[in-house]
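All protein chains but one are shown at their positions in the complex.
Going by the order they are written in, the chains are A and B; count residues from 1 in each one.
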Amino acid sequence: MVIGERKPFDEIIMMLGGHKKVLVLGCGGCVTVCLTGGRDEARVLSSQIKMARDKDGNPIEIIEETVERQCDPEYIEQAAPIVPEVDAVLSMACGVGVQYMAERYKDTPVYPALNTTFVGGSTKEGFYVEKCQTCGACKLYYTGGICPIARCSKSLLNGPCGGSTKGKCEIDPEVDCAWQLIVDRLESLNLMDRYEDLMEINDWRPNRDGGPRKMVREDFQR
Amino acid sequence: MSAECKTESRLEKVLRAGHFAVTGECGPPRGSDAEAVRKKCLLLKDKADAFNITDNQTSVVRMSSIASAVIMMQEGMEPVMQMVCRDRNRIAIQSDILGGAALGIKTMLCLSGDHQKFGDHPQAKNVFDIDSMQLIQTVRRMRDEGKFLGGDDIKGVPKLFVGAAANPFADPFEIRVPRLAKKVAAGVEFVQTQCIFNMEKFGEWMKRVVDRGLHEKVFILGGVTPFKSFGMARYMAKNVPGMDVPDELLARMKATPKENQAEEGIKIAVETIQQLRELKGISGVHIMAIEWEEKVGEIAEKAGLLPRPSV
Partner (left out) sequence: MADFEPTIVAFCCHYCAYGAADLAGSMRLEYPTNIRIIRLPCTGKITPVFLLRAFEKGADGVYVAGCLEGDCHFIQGNLVAKPRVNYTKKLIQEVGLEPERLEMFNMSAAMGPRFAEVAREFTERIKGLGPSPLNKKYRKISEQAA
């Protein structure tokens, strides 16, 4: 899922500075699962914003709403009756949702409540880690299901580097060395001979380096 | 290994002639003062066959390796241009390889590069378009096939003797020899190891290297660094990733009175070199006297490595 983190509170208050009536729009997708931008988090943030503005003698009216997702035109349409009533929208979705809202509701400023950080999953409740860099050319076949692009700090395809220490990355003793994990996995799968095959130089075009990407299902185009 | 040289590199000539090679290291200054490079060069001249010039080591911005190499060549010394994968994409890398060769550089070392977090610009974007193994492949392709990575022909093929680093002391130990095998398969012609303090572990690594016959496919230079003081030994033991300093050595440095510690450090370095000369598969030594360049000559002298042979 896409993981995000709520922006620093002061930054959010700064964004809402000149506005008197705001829609705080939660998203029922990824950000609900990672406990950052769903309905509950929208309620918490709305309460905090009201208190902070009240305290500063500049009260703000907040409408709280949450939609199924903010990354489909059909779902963001649900906000259509509310948006004209407010001066601004604070979207609690990931960067995708914020942009969808901004594009659909051209006359109302749409602000991001979150910093969208990475694509990953939970290891336990409330704990999320980065797993995939969306490079567009998945290599997990070669590396026993562990991604060297996302999980190696240097994205080495023929790792590890000389800084790998006791299974941890040189940049942080709490970050696993992805290549240690890969070697361990290849060993348990009896595929260590694959380790010595040189991984080719990567074609970064399918990655963001080739420009913003798209995906099309031909059979759905009318 | 073949006695026929593929390049004009002095290091290659020394190694292929069967001599015990010596390389040194020179860190460029944190400014554009060419004199700073010249001063270091004069301390090192004639003390080794070739001298590595680091490339923004530890991600700290310094004068570029190419530029420093040119200044070194003006002093009549042979540089080993180091290139990391952290700061350049394949376009800039191939471009710098052409530029280096055009300026007279004959030897280069291919490295991944320390993560930028360690340096003075942790906010920088890192590149890692290709990794160190792929860099080795790139240089070999340019030199031996005369082609760019994209497939076009190179007019004016760069002739560079290709090296890389090897760290027998990093984890996981079991793959350190397969890793060397991979670099050999990629086309590396010489490797310099991380500085050796744990002779036992190094011996174990060399044994496996020799068992696989890798010593006949690549020239191996053992890395040696002298301790300036017990404090330095302790720092290296605790704070440098991939460094292995045995307790006996730490104890030996600690037991030495402070005013004699530098001398003891040099003694240990010389002993290490002597042990290396006895090991099968070792073709030379790489002396890294960090911020202590004036001692390289003394160490080489005491280890009986001077004068350097003429080839």
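Everything that follows uses one rule, which is that a residue touches a chain if its C-beta (ideal position, glycine included) is under 8 Å from a C-beta of that chain, and two chains touch if they have at least 3 such contacts.
Just so we're clear, the structure is a prediction, and the values are computed from it rather than from any experiment.
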- Displayed partners of the chain not shown (whole complex): A
- Query: Just one of A:Val33, A:Ala52 or A:Ile82 touches the chain that is missing; which is it?
  - Reply: A:Ala52
- Message: Using the touch definition from the top, which of A:Arg43, A:Lys131, A:Lys168 or A:Arg194 touches the missing chain?
- Response: A:Arg43
- For chain A, the residues touching the chain missing from this view: 9-10, 40, 43-44, 47-48, 50-52, 54-55
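Operating definition for what follows: only the chains that are shown with their structure count from here on.
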- Note on the structure: Averaging C-alpha coordinates per chain, one finds the centres of chain A and chain B separated by a number of Å equal to 41
- Item | Contacting residues of chain B [partner chain A, same complex] | 85-86, 90, 112-115, 117-118, 126, 128-134, 137-138, 149, 165, 167, 170-172, 174-175, 178, 181-182, 185-186, 194, 241-242
- Query: What residues on chain A touch chain B, complex-wise?
  - Reply: 153-167, 170-171, 177, 180, 183-184, 192, 195-196, 198, 200-202, 204
